[in-house]
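One chain of protein is taken out of this complex; the other chains stay put.
On to chain A.
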Amino acid sequence: MIPLSHFMIISAALFCIGLYAVLSKRSAIMILIGIEFMLNAAILNFVAFSRYDKFAAGGQTFALFAIVLAAAAVAVALAIILNVYGYYKTIDPTQIDQLRD
């Protein structure tokens, strides 16, 4: 039996890697991958802790919903990034800055 703390450590590590990618990467696609890391960290937590919630299985259900919603959000995000590429010929968010104060 793997203790629950191991799952928590892995998910915290995944979350931090994802957050680092979101803050530091210079490509919209890489930022999306970072967001996906953060989502999967949360999903791992949900699945691991639903061991104590066998009857309602809330964590398992939540994990399924989160996976589907993440896929939907990524599909929309990729379509928007494709549109951006059509106008700017780059997907580096630091160079796409026509809107600012």
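What we mean here is this: a contact is a pair of C-beta atoms (placed from the backbone, for glycine too) under 8 Å apart; a residue touches a chain by one contact, two chains touch by 3 or more; residues count from 1.
Basically, contacts and distances are computed from a predicted model.
Only one of "FMN reductase", "ChsH2 C-terminal OB-fold domain-containing protein", "Sugar ABC transporter permease" or "NADH-quinone oxidoreductase subunit N" fits the UniProt record of the hidden chain, and that name is "NADH-quinone oxidoreductase subunit N".
For chain A, the residues in touch with the chain missing from this view are 8, 11, 15, 18, 22, 28, 31-32, 34-35, 38-39, 41-43, 45-46, 48-49, 52-53, 55-56, 58-59, 61-62, 65-66, 69, 72-73, 76-77, 79-81, 83-84, 86-88, 93, 96-101.
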